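Right, I'll just put the structure down here and ask away after.
Left out: one protein chain. Kept in place: all the others.
Showing chain A:
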Amino acid sequence: MANTACFIIVGRNDIPIYEAEVGSAPKREDAAQLHQFILHAALDVVQDLAWTTSAMFLKSVDRFNDLVVSVYVTAGHILFSSFFRQNYLYSNGIKSFFQEVHELYIKVLLNPLYLPGSRITSSHFDTKVRALARKYL
């Protein structure tokens, strides 16, 4: 079964505001650097792609070896990005996962004491994202 490796939320200035390892992919030693590398490579593609369509879910924007990058852009140009093994891409689970995390993100954003673009440190948010990942992915 294909699993995701990593889920990252990137704020407006290409600064990650939330990262999580979800799914049961086997851990690699250079996992951290690899994820950052894949993510930054995909960002440029997304910036251009985001202006060509008014949909939020951009299915697959980039490839790296056998990992496919899938991105969801919100109205405020916050990017939810996730990497998948090849054969898992064509299912609705990913879109629903992104949509649910989007709702969670809006609830975090509505907090007047939360500075938009800063890291999301709430452990409750973390728990919920992982629960959603287990449910949909």
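Following the convention adopted for this analysis, a contact is a pair of C-beta atoms (placed from the backbone, for glycine too) under 8 Å apart; a residue touches a chain by one contact, two chains touch by 3 or more; residues count from 1.
As a convention for this text, contacts and distances are computed from a predicted model.
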(message) Since a chain is absent, check the UniProt entry for it and pick the matching name: "t-SNARE", "Glyoxylate/hydroxypyruvate reductase HPR3-like", "Large ribosomal subunit protein bL17m" or "Trafficking protein particle complex subunit".
(response) "Trafficking protein particle complex subunit"
(message) Can you tell me which of A:12, A:40, A:63 or A:119 touches the chain that was removed from the display?
(response) A:12
(message) From the list A:20, A:34 or A:56, pick the residue that touches the absent chain.
(response) A:56
(message) For review purposes, identify every residue of chain A that touches the missing chain, sorted by number.
(response) 12, 50-56, 73-78, 99, 102-112, 116, 122, 124-125, 128
